[in-house]
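Some notes on the structure that comes next.
All protein chains but one are shown at their positions in the complex.
Coming up: subunit A.
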Amino acid sequence: MRPEPDRIWRWLAEVPDPEIPVISVTDLGIVRDVEWQGETLVVTVTPTYSGCPATTAINLDIEAMLRAKGIADLRIERRLAPPWSTDWISTEGRERLRAYGIAPPIDGTAPDGRTIARATRLSGANLTVPCPRCGSASTERISQFGSTPCKAAWRCKDCLEPFDYFKCH
């Protein structure tokens, strides 16, 4: 039995991210390809951050889900290029992040890595991240680094709550 890739994509849409369980691995945009190579199902996954400890857990969760659906012959491959970007996070995923209390990434501000450092810093300073709790635009960055590699620590100056910002990457 070789289920259609479309069906497998729908199954993968039910595999939650281990750190942020309100979004799935497909919402995150890290599943890059699903294809049958003969009798073997090959799922291609790209890492978010190169040192993210969740990567191993994600691969195990994907494998466990597919085995539970009856697929015995499968392989998970890593693909580095093109590198994962927060631009690949789905619209639904962004909404679920916000509802969960994590401000979703703002489009178009991701440093492409080739930006001059100074310009990157200046554009970062002008970024407006709405508070996921009260919606206020009056927020400030506490630190570019947060509770996981993918998040920065922010604070709302109106409701005074600290919050996570899923930073652009």
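Just a few scattered comments:
One rule holds in what follows: contacts are C-beta pairs under 8 Å (C-beta built on N, C-alpha and C of every residue); 3 or more make two chains touch, one makes a residue touch a chain; residues count from 1.
Note that contacts and distances are computed from a predicted model.
This figure omits one chain of the complex; the name its UniProt record holds, of "Aspartyl/glutamyl-tRNA(Asn/Gln) amidotransferase subunit C", "Acetone carboxylase subunit gamma", "Phenylacetate-CoA oxygenase subunit PaaC" or "Chemotaxis protein CheW", is "Phenylacetate-CoA oxygenase subunit PaaC". Remark: the omitted chain is touched by one listed residue; of A:Gly93, A:Pro132 or A:Gly146 this is A:Gly146. Contact between subunit A and the absent chain runs through residues 47, 49-53, 80-83, 110-115, 117-118, 120-121, 124, 142-147, 149, 153, 167, 169.
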